[in-house]
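A single protein chain has been removed from this complex, and every other one stays in its place.
Moving on, here comes chain A:
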């Protein structure tokens, strides 16, 4: 494995030939505390949903623990990275790790897309026609109804489905351009053009935030004017579950982008070594692709 970085070499007086020494971190209490925080959050949420007063306080405590540990843990990793603990070998581990993490996220979304496919193609048509060959239905008033209007189900509440060509189309444009701006920023990093890098990242974050703003407005509109709620049959259920989890991922991605932006402003990353930047960019592209799926399957078709 070729050694490319003089800077790293100086912090590693090399009695190790490159590629023979793998960085195994010191013992750390972060994982244990993080698990404890997650326990509190889960416990609190369960109690909260079952109307125990203590629930929200326990949730709050859990969230506090989680945030504190996450900030410290990532701080530690950034410190290790800046002080040269990671070389190509470790870098590759992070890359593999991020790819497989994103794939697990893909599987998570697949569950909801699968549910959408199932209700649209199987359960709703079945309920509407029961036995197609015998032309028999329990719910005559639904017989010729097409998705999305039929998505309220036989006993569902009335609602207006969300159209595709208003805010969702704008949001598609926003996210697609944010995919372009982050690539633009990446090119800048490769050319060592820091101004373009920072600008590109800033634009990406801005587009992400505007996207979230629009989505917030869309939800408000759905609840107050369209009668479209989580309870609005399977249409409402799949709509809010898919767009909601996507929005949550955009939020996470935006926070990750902000961290990367802060690091760029501090002058972190070089043209050769910037896993964190690329990891976040991959994540952002993943969120982008999921949105395309949503736009087509949830809003458009």
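Definition applied: a contact is a pair of C-beta atoms (placed from the backbone, for glycine too) under 8 Å apart; a residue touches a chain by one contact, two chains touch by 3 or more; residues count from 1.
Going forward, contacts and distances are computed from a predicted model.
**Q** Mind telling me which option in "Nitric oxide reductase subunit B", "Cytochrome c oxidase subunit 1", "Urea transport system ATP-binding protein" or "NADH dehydrogenase subunit E" is what UniProt lists for the chain we can't see?
**A** According to UniProt, the chain not displayed is called "Cytochrome c oxidase subunit 1".
**Q** Of the residues listed, A:81, A:129, A:150 or A:172, which one is in contact with the missing chain?
**A** Within the whole complex, the residue contacting the unshown chain is A:150.
**Q** For the chain left out of this view, which of A:146, A:173, A:190 or A:230 touches it?
**A** That would be A:230, which touches the missing chain.
**Q** Taking the entire complex into account, which one of A:60, A:122 or A:190 touches the absent chain?
**A** A:122
**Q** If the hidden chain were put back, which residues of chain A would touch it?
**A** Per the touch rule, chain A residues meeting the hidden chain are 11-13, 15-16, 20-32, 34-36, 38-39, 42-43, 45-46, 49-50, 73, 85, 89, 92-93, 96-97, 100-101, 103-105, 107-112, 114-115, 118-119, 122-124, 126-127, 150-156, 229-238, 240-241.
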